[in-house]
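Quick one: structure below, then a few questions.
Every protein chain of the complex appears in place save one, which is left out.
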Amino acid sequence: MKSYTEYLWFNTRKHREFINITDKVEEALQKSKIKEGFVLVSAMHITASVYVNDNEPGLIQDIEEWLQKLAPEGPTYNHHQTGETNGDAHLKNLLMHHQVIIPVTEARLDFGPWQQVFYGEFDGQRRKRVVLKIMGE
Amino acid sequence: MKSYTEYLWFNTRKHREFINITDKVEEALQKSKIKEGFVLVSAMHITASVYVNDNEPGLIQDIEEWLQKLAPEGPTYNHHQTGETNGDAHLKNLLMHHQVIIPVTEARLDFGPWQQVFYGEFDGQRRKRVVLKIMGE
Partner (left out) sequence: MKSYTEYLWFNTRKHREFINITDKVEEALQKSKIKEGFVLVSAMHITASVYVNDNEPGLIQDIEEWLQKLAPEGPTYNHHQTGETNGDAHLKNLLMHHQVIIPVTEARLDFGPWQQVFYGEFDGQRRKRVVLKIMGE
């Protein structure tokens, strides 16, 4: 069994941002030399998400508007009594989930035709990390 | 370490449908001969879900009504400017998540008493796939 670990760093220009990281995950897979296994792609922060969906700008705008509706920025959350202002970003993280597992088959990400993996930042403009961990043979 | 890969195909009669795939996952596990490990069950499309819950028709109806409330079909999503009409199905996929990992212990799916694994279709009546990938020994 082989394993390979790599960290991706982000420091977004905007407070919220959606970044297609499929190419970076594919590069890590090639470096790992693993042909059959799992790639875990997992945000190391509790105000960001890793998710799989379509790379279509209109849809990305829909996702942002939907998140604002279901986990709105603005209300005074109990969490804000600590001095924090990012209660909404914690809830957005829970809604979108912070990780995915991508299967690896014959040395490739075993994705369907439209699947792309994204980093979703909900409280950006600071340095944050995603861990890639690949296990297999 | 062993690995085993299988694809399940679906072509639902209804636009939305919930299909219990527990038996198919168990069959794949038996074919794999793996006794300790993980089964990844992952939708290869961005308008479908794989989830674990109860096989009770009333609850399945509750899930569908709840999804229509939180990610409604009908509104004109930005995504529809591409000609697509399935913006709601993308959001339903994000809400329900597209994959689960089932632990394998002593050659069986290590589920609690009521856990069953489902394929949730949100934009059906076309051929779609789920990948099963089993890793272990």
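Going in written order, the chains are labelled A and B, and every chain counts its residues from 1.
Keep in mind that, in the parts below, contacts are C-beta pairs under 8 Å (C-beta built on N, C-alpha and C of every residue); 3 or more make two chains touch, one makes a residue touch a chain.
Everything quoted here is computed from the prediction, not taken from an experiment.
When you scan A:3, A:30, A:85 or A:125 for touch with the missing chain, the hit is A:3. From the options B:8, B:21, B:43 or B:95, the residue with contact to the unseen chain in the full assembly is B:95. For chain A, the residues touching the chain absent from view are 1, 3, 5, 38, 40, 42-46, 70-71, 77-82, 87, 90-91, 93-95, 97-99, 101, 129, 131, 133, 135. Residues 1, 36-38, 51-54, 56-59, 61-63, 65-66, 70, 95-97, 100-101, 103, 105, 110-112, 114-115, 135-137 of chain B touch the missing chain (whole complex, contact as defined above).
The working rule: only the chains that are shown with their structure count from here on.
Chain geometry summary: the mean Cα position of chain A and that of chain B are 20 Å apart.
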